[in-house]
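Working notes, structure below.
All protein chains of the complex are present and in place, except for one that has been dropped.
Up next is chain A:
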Amino acid sequence: MPAVQETVDQVRSLDVDQYKYGFFTEIESEKAPRGLTEDTVRFISAKKNEPEWLLEWRLDAFRRWQTMREPDWARVSYPPIDYQDLYYYSAPKAKEALSIDDIDPEILATYEKLGIPLRERDALLGIESGATKVAVDAVFDSVSVATTFKEELARAGVIFMPISEAVREHPELVKKYLGSVVPVTDNYFATLNSAVFSDGSFVYVPKGVRCPMELSTYFRINERNTGQFERTLIIADEGAYVSYLEGCTAPMRDENQLHAAVVELVALDDAEIKYSTVQNWYPGDKDGKGGIFNFVTKRGDCRGDRSKISWTQVETGSAITWKYPSCILRGDNSQGEFYSIAISNGRQQVDSGTKMIHLGKNTSSRIISKGIAAGYSDNTYRGLVTAHRKATGARNFTNCDSLLIGDKCGAHTVPYIESKNSSAQFEHEATTSKISDDQLFYCRQRGLDPEEATALIVNGFVKDVLQQLPMEFAVEAQKLIAVSLEGSVG
């Protein structure tokens, strides 16, 4: 069945030539010399006043990276990246910013234009008008320029700061957890990140604390010829809860810019982490010129019993997306979730999905993925669900649907489902008609046609997840999700 007109219009309005965040901020910046050598690594480390152990860690990663090969198994094609033709560090030149008023007005203006409040009083104004309170860490190229609500969070015992600061102020925590979820040599891009990561957020929520507000990081690539290599580390100690959001944009440029991030989540006993992303990097123009190469490693470790990690992503940007937010379900009774909506347009190529690795007993995971391809784009879902020998009672449910708009694009599904335990129960389906028959029946009994009923059920479900997002994300995301399900092709 072809897509309905409403869906087509909705996706058109998100087309690559409609990119709203493509402006560039004219600001003087300080860069590392072009190219990547041990000196670059040392330069970055020195810029951030890092301790010796971290420099060694980076150098080790760099040496290993040199022996690795770029992976080629994903369903994406791009010209070879010249890793020596990039700036690995770029920071706006400014005096030490002690308070929000010291920040370069140009940067403030940039974030204002993006709709991200960096002044706490602005954010509070937002609350009066109905939005929830969100603490923001704003990362501009390679550095964090501002982090809001730090004091208020500190009162609750929550540590929320740029990772470069955390290295200095909480070395014991960083040392303990950095690289413990995504090992240094996990993959080519993660290793590169380990060598040259610049900034990102660090979050630690202590035992039994429910983080009093949403935390978020807003990533902005501004400078020409730079890559962004942020590193995020979130730890929820026993019984803690945190919801974290991530947003990203970049200027429109003819060149491709590299973004290779690593995100590590650790959930200890009874802890819960919700991680939401609205990825809106510049996707390139309609002929596929320019755009961000997004090679990201995101992984959550449900280390403790009864812990839970939930990934939600709305993906509309990037020329190339290579991203598989995963959950390692190590603790008994732990849960992993992955909700994803990936929309590709123009010449975008998306190869995204998740991994659910069941190790502990009675672990459960759920994967809901919707891919929508339009224009000349390719949209691939690639996922792994695996139960190891000792993962007694593992449970997984996967549903991935995709929709094609136009006959020049492609939608692909590549699921790997591996069960090594007889009591594991895995279900994978890629049809829209298989939503709970009971619910369908309920709706139809009340006079809704099957189409309406299906849309209602799935949208109701997705909206549930979206309610966790703050206003500025939710509005954008909801527009994307309002897309009808008619014509799904599995």
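Quick note on the criterion: a residue touches a chain if its C-beta (ideal position, glycine included) is under 8 Å from a C-beta of that chain, and two chains touch if they have at least 3 such contacts; residues count from 1.
The rule is short, and it goes like this: contacts and distances are computed from a predicted model.
Chemist: The complex has one chain missing from view, so what does its UniProt entry call it, picking from "Sarcosine oxidase subunit delta", "Phosphate transport system permease protein PstA", "ABC transporter domain-containing protein" or "Fe-S cluster assembly protein SufD"?
Modeler: In UniProt, the chain excluded from the picture bears the name "Fe-S cluster assembly protein SufD".
Chemist: Of the residues A:W57, A:Y282 or A:F426, which one touches the chain left out of the display?
Modeler: A:F426
Chemist: Can you tell me which of A:R224, A:H412 or A:R444 touches the chain that was removed from the display?
Modeler: Among A:R224, A:H412 or A:R444, only A:H412 touches the chain that is not shown.
Chemist: In the complete complex, the non-displayed chain touches which residues of chain A?
Modeler: Here the touching residues of chain A are 1-3, 67-69, 73, 389, 402, 404-431, 434, 487, 489-490.
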